[in-house]
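Omission of a single protein chain aside, the complex is shown with its protein chains in their original locations.
Presenting chain A:
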Amino acid sequence: MNDEMSAMQAEPTPARSMPVPRLAERKRLLLAVARPRRRRQVVFACAGAVTAVAVTTGALVLTTREPRPAKQHDMIRCYSIGDPDGRAYTELSRASLPEDPGPAQIYDPVPSCASLFRQGFLRLGRSGVDKDTDPNVGHPVPKTLVACVLKNGQIAVLPGTECRQFNLPALSAR
């Protein structure tokens, strides 16, 4: 009885996590249901009595995405893993001075995120913000960081050489 009463005063069972593979699979299935289905456009080409469907085997048409401006510059994402769909990122904003109206703008996203690596807040290949930092020590910075634009218009700085590898447009010059 006492056990039961104490369970009513606090968590009755320890909080447990969904097993990681299970969580990932559940997430995948949820996103599959949530993502809007793309309608396939089928084009029939009729020429005289001949209907030709031309398929160039092995040819992959790459759509080069044009650089795009960001929707805002006051909060950017710095990724420690080159996966824009993952959660290995932290959001970065800058404190504005009291006399400045509105949030501070970040127009140098790559150096800003590089600084987080240098100070040890971010570690390449590891998710989360590292609490054990030492600004006096030069921590490793990824050799190449690239500034891209997410679908929501936010700037994402990822370890990588070009945004195309993430299927994202590059951030256009100011």
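Note that contacts are C-beta pairs under 8 Å (C-beta built on N, C-alpha and C of every residue); 3 or more make two chains touch, one makes a residue touch a chain; residues count from 1.
We take it that contacts and distances are computed from a predicted model.
Asks: Given that one chain of this complex has been left out, which of "Tryptophan synthase beta chain", "ECF RNA polymerase sigma factor SigE", "Trimethylamine-N-oxide reductase" or "(2Fe-2S)-binding protein" is its protein name according to UniProt?
Replies: The chain we cannot see is recorded in UniProt as "ECF RNA polymerase sigma factor SigE".
Asks: In terms of residues, what is the contact footprint of the unshown chain on chain A?
Replies: Chain A touches the missing chain through residues 1, 4-5, 7-19, 22-23, 25-27, 29-31, 33-35, 75, 77-78, 84-85, 87, 89-95, 104, 111-112, 115-116, 121, 128-129, 150-154.
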